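Sharing a structure here in structure tokens format.
A protein chain is absent from this complex, but the other protein chains hold their places.
Note that the chains are named A, B and C in the order they appear, and that numbering of residues resets to 1 at the start of each chain.
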Amino acid sequence: MILVIPIIVLLLGGCSCWLSASKRFVVCRWIALVAMLAGLVVFSSLAMTYRGGVNGTAWLIDYRVNWIPAIGISFHIALDGLSLILQLLTYFLGTLAVLCSWTEIRQRTGFYFFNLLATIAGISGVFIAMDLFLFYFFWELMLVPMYFLIAIWGDSNRRYASYKFFIFTQAGGLLMLLAILALYFIHGQQTGAYSFGYFDLLQTTIQPSAARWIMSGFLVAFLVKLPMVPLHNWLPDAHSEAPTAGSLILAGLLLKTGAYGILRFVLTLFPEQAAAIASWAMLMGVIGIIYGALLAFAQTDIKRLIAYTSVSHMGFVLLGIFSFREIALQGVVMQMLAHGISTGALFLLAGMLKERLHTREINKMGGLWTLMPAMGGAAMLFTMASLGLPMLGNFIAEFLVLLGTFQVNSTLTTIASIGLVLAAVYSLRMMQSVFLGPLAISGTYRDLSLREWVIIAVLSCSIVVLGLYPQPVMDLVKAALNNIIHHSSGGI
Amino acid sequence: MMPVHANTVLIVAAVLFLLGLVGVLTRKNILFMLLSIEIMLNAAGLAFVAAGSKWQQPDGQVMFLFILAMAAAEVSVALALVLQIYHQYKTLDVDALKELRDK
Amino acid sequence: MQLLFYISSFIALLATVMVITRYQPIHALLYLVVSFLAVAMIFLSLGAPFVAVLEVIIYAGAIMVLFIFVVMMLNLDKETAAQERKWLTPKVWLGPSLLVLVLLGEMIVLLLKGNGSALPGTTVPPRAVALSLYGPYLIAVELAGFLLMAGIVGAAHIGQHKKKHLHRFLEEKSTIP
């Protein structure tokens, strides 16, 4: 029951934001903040409770009520370590998203916060839904408000970006719906009991030829979200046009739902098929790493640049997932967290720059360190995080992924390591053309305000802590990952 | 008394209907188009009555009654629209009214 | 009765052709009245006296009067006729007539394919019609009532003389000339 409360709070909070905004729009951001913090508090306390894990099972909480029993749909949510850590990330970044929209959004504030909260609610639901119908419901719930966030409060090219985002993800989502239905009917015909429940469907045995198609349905939806090259090109547009909080949520959370979906559903529901395509998937991951890095280097729009680095970083996730190694999977989880934080922070900084300079073009920037040393320092920190400097979370993630993958496929891992060099190349280019070099602009610009300073400080602390003391996270997800490996080991 | 062949009546109805159709297609004036539509409706009614007469059932006439009701309602709304169009556009040329075209 | 049918059919067709070829609206209307009266005669010859009467009263009477009102209100006279003359060149007739002739041919072929039989020519009395109307078709009658009501309300609403009024969704566009 405790799992539902934050989602309900978010949805109610969103509605009240919308309603209250017409009278006093200052109120609604406080409502949004409180709703987010409530979720953060709930999941933090859960994390403290289950620090050591529960003996014997990976599942920490399991809550289920019938929803539409006639066709086997139940409201079934469950929490394991993986979900818990992603929930923490969700509410953490959600809180920051509210904070960074504090003054940025001046039009239709209430509706904006409604959408923001609804998206977060959807993401939060995706991470715990254990009924495929419910999963699909939340999957769409996070998509539509996100579309509005881009389409209404986005930048100049927002319509194009939002359509593209919507069509790509929706096409993937519909394929997933088809796959879910196929799975549902096959399971129903086999057992006579029609059910959308994840744990019921786990028991299904499917013809290999059918399973391949059903898996690709799931996989396409998740790979679009992840994103995998060549299904990635919604991402740079959506990221660069979205408002700051939108970019933060897109990069920090939405991409993670793809990775989570692969881990939770593809690997366990279709172990043999997943193992069969593993080397191809790893290859695509490596291509993503290199391709994203090359494109990131070429960009001159700062948000596009960061967006392509996301493509590159998520390649590590794909690579790690399909190595089926515990070390690599730990790295994948770390990458999800660290990428969420570091790239989120970079988007925040890009948003702050845009707010001040009214441009995203890095050729028009330069030497900003002189004017904004604090922001420059923060940017340096997160740039370094993004290129995988040890001491910071991303290093742990990439190191573990590559270390785990190396035992499976050393050639691909070696090629993927080139991504580390390319990461340095594009990161330093960004740093140089924005903050270093001769001062390219005139006028006075204020450095970080107190609110921004707090956001950046919180993010900095978390990325450093992740880099120096990641053990609690790893302990928390260990059981869940072993559970996934256990389910998928049939294929190996 | 020689009975009338059913096909004859239906052919008359068809010719009437098609005359109405020609009217709709050729006239540009909305008023004439409405007149042509009335002709078409009337022709359809004729076909119904003929059918009712063939089977010696009242249903054909009932259908004609409904057509009548429909035509009355249609004409009243359509003529109101004609008035409005004339007030707003100062013309009854149907080709001048292309607000619904795809731009 | 057969003769009555042929004569009235001929008149009906002739009057209808006149309707669609007239330039003066009022002439066309009068021809239409003639056409309706002829159709009423056809109904009578087919043994349907009730609808024959209704045809005269409602079609030729009420509906045509509406048209005449409109023609009068809009003051459509010689000017309109001149315009119609300009619009109705022979070229305009060509295409529609061809299409319609093809359709007519096909319809006749279809009709003759079926084994049509002679009509009995006996009368279906108004009583039967009334029983049928208020028996099996009761709901349809109700619906027709709704329709007429809606027609009245709609006509009354649309017919109001107001300033140029657009839906609010279209307003934004129309302010830009």
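One rule holds for everything that comes next: a contact is a pair of C-beta atoms (placed from the backbone, for glycine too) under 8 Å apart; a residue touches a chain by one contact, two chains touch by 3 or more.
The rule is simple: contacts and distances are computed from a predicted model.
Selecting from "NADH--quinone oxidoreductase subunit L", "Peptide ABC transporter permease", "Branched-chain amino acid transport system substrate-binding protein" or "Na+/H+ antiporter subunit C", the unshown chain of this assembly corresponds to "NADH--quinone oxidoreductase subunit L" (UniProt protein name). With respect to the full assembly, the chain omitted from this view is in touch with A, B, C.
Touching the chain that is not shown, out of A:Ser195, A:Gln330, A:Thr343 or A:Ser488: A:Gln330 (per the contact rule at the top).
If you put the hidden chain back, the residue from A:Gly13, A:Pro236 or A:Gly320 that touches it is A:Pro236. Contact with the undisplayed chain is limited, among A:Phe297, A:Phe347 or A:Phe382, to A:Phe297.
What subunit B contributes to its contact with the hidden chain is residues 21, 24-25, 28, 33, 94-95, 97-102. One chain is missing from the display, and on subunit A it is touched by residues 164, 229-230, 232-233, 236, 294-295, 297-299, 325-327, 330, 367, 369-370, 373, 377, 380, 384, 389-391, 395-396, 399-400, 402-403, 406-407, 410, 413-414, 417-418, 420-421, 424-425, 428-429, 432, 435-439, 468-471, 474, 478. Residues of subunit C that touch the chain left out of the display are 95-96, 99-100, 102-103, 106-107, 109-110.
The criterion applied here is as follows: only the chains that are shown with their structure count from here on.
The touch graph of these protein chains has some other shape, matching none of line, ring, star or complete. The distance from the centre of subunit B to the centre of subunit C, with each centre set as the mean of the Cα atoms, comes to 4 Å. Subunit A and subunit C have centres, each the mean of its CA atoms, that are 66 Å apart.
Every residue of subunit B that touches subunit C in the complex is listed here, in rising order: 1-12, 14-16, 18-23, 25-29, 31-32, 34-36, 38-39, 42, 45-46, 49-50, 52-54, 56-62, 64-66, 68-77, 79-84, 86-88, 92.
Of all residues in subunit C, only 1-2, 5, 9, 12-13, 16-17, 19-20, 25, 28-29, 32, 35-36, 39, 42-43, 45-48, 50-51, 54-55, 58-59, 62-63, 66-67, 69-71, 73-74, 76, 80, 83-84, 87-88, 92-93, 95-97, 99-100, 103-104, 107-108, 111-112, 114, 116-122, 124, 128-129, 131-133, 137, 140, 144, 147-148, 150-152, 154-159, 161, 164 touch subunit B in the complex they form.
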